[in-house]
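For this view, one protein chain was removed and the others were kept in their places.
So, chain A:
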Amino acid sequence: MSRWTSRRRRTSALIAGIGATALILSACSGGGDEGGDDVAEGGDEPILIGISLPLTGDFAEPGQGVQRGYELWAETVNANGGLLGREIELKIVDDQSNADRVVADYEALITQDEVDLVIGPFSSRLVLASARVVDEYGMLFVEPAGAAANIFEAGYGNLFYAAPAIADDHYNYLYDYIMEMPEEERPQTASYATMDDPLAQGAAYGLKDKLEEAGITTLVDEVYPPNTTDFSGIAAALAEADADLLVGGTQYQDGVNMIVAVQQLNYQPRMAAFTTAPTLPEFVDALGDGVEGVLAPTGYSPTADYEGNAEFVEAIAELYDREPSEDEANAYTAGQVVQAAVEAVGCAEQGECQQELIDWLHSNTVPTVVGDLAWDEAGRPNGAHFIQQYVAGQPEIVLPADQATAEFINVKPEW
């Protein structure tokens, strides 16, 4: 009996201790926030923006990139006098890359934290899960990373994808370019190998559908599960078919592994395009000279002459001594879109204001670091991705012609 009481006492003491620590911690962070308030112009409350991001788990790397993009956007706006004269304050919570967590996060941000605005999480899977709950509360939902077709098919009127194009349209410039090539130079056959993933497969199949319609024969059409690590079998099928054009619907490791596997079997396509992998800096470290001529759609170019891009590139360079990543750029873009709507409508709070913001975005074009964006009813952006190609070992924009930094290499050197 006495053992029990003493243990219970110890437990309650422990709980009290934890509680006290939490209080002290929140007091400290609260103090910091208040300090920020005083600085805000006009003495108004800051605009609180709720965001859930995958800061740990599968999407931790890109998730943290998105976080950097959002934070940089908020700092930039605050440095320029804030939004509607009010300071922006971000409340970022970690959803651990978990679709259940992300739903609970947005619910809590909207109802408990009573945020004024929300911005989207990272990756199609988490956007799809969170879009429903944000829609239920009738709030504007600008998201930086949900390009998969089914997000838009769900028909949320409040959703806007803050990037140039949905997955199906990523290769539009490449398709146009191929169609403009003289008949005899144009690839006649194509092989597709794609991960069973909405983004990667969406981009590859978007191109496949258009090319098939244009009469370019499909020789191989392989879909592999995301956990595939051995690509020798797929490479054997690709090498056997020997198509002119190879399209890989890839993320990262699968793209690199697939390229090495087809190199090993000495398959030399005249044109090769992969999603995501070639846009990452480690791609060159992994493949060396093999990257020359490899194509990829990319939603962002540091050299593009778009609204605020030079400023954004400079800020990232100052902070991290490198060029911005696509994730950072997409998050920054999402911020710009929200900012444009809020400034035009003149409000930022829950309630009727949200519908006004939504209506404004449906009928206006917003200049951003990835170009001028406008959306259809379902939130699909109207543009297409840049096409990037490795030229002399460097990733260069080759399409569209007016933003190109290098000449398109028609016949890929052997890898």
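By definition in this document, a contact is a pair of C-beta atoms (placed from the backbone, for glycine too) under 8 Å apart; a residue touches a chain by one contact, two chains touch by 3 or more; residues count from 1.
Definition applied: contacts and distances are computed from a predicted model.
K.L.:
Would you kindly match the missing chain to its UniProt protein name, picking from "Lysine 5,6-aminomutase subunit alpha", "Branched-chain amino acid ABC transporter permease", "Diguanylate cyclase/phosphodiesterase" or "SSS family solute:Na+ symporter"?
P.N.:
UniProt lists the chain left out of the view as "Branched-chain amino acid ABC transporter permease".
K.L.:
Specify the residue from the set A:Leu287, A:Ala329, A:Ile358 or A:Leu373 that touches the hidden chain.
P.N.:
Selected residue, touching the omitted chain: A:Leu287.
K.L.:
Which of these touches the unseen chain: A:Asp100, A:Glu114, A:Glu240 or A:Glu407?
P.N.:
A:Glu240
K.L.:
Any idea which of A:Ala74, A:Leu219 or A:Val256 touches the chain not displayed?
P.N.:
A:Val256
K.L.:
Using the touch definition up top, pick the residue from A:Thr111, A:Asn150 or A:Ser232 that touches the left-out chain.
P.N.:
Per the contact definition at the top, the residue touching the missing chain is A:Ser232.
K.L.:
Could you list which residues of chain A touch the chain missing from the display?
P.N.:
Considering the whole complex, chain A reaches the absent chain at 58, 60-61, 196, 222-225, 227-230, 232-234, 236-237, 239-240, 252-253, 256-257, 260-261, 263-266, 282, 285-288, 290, 415.
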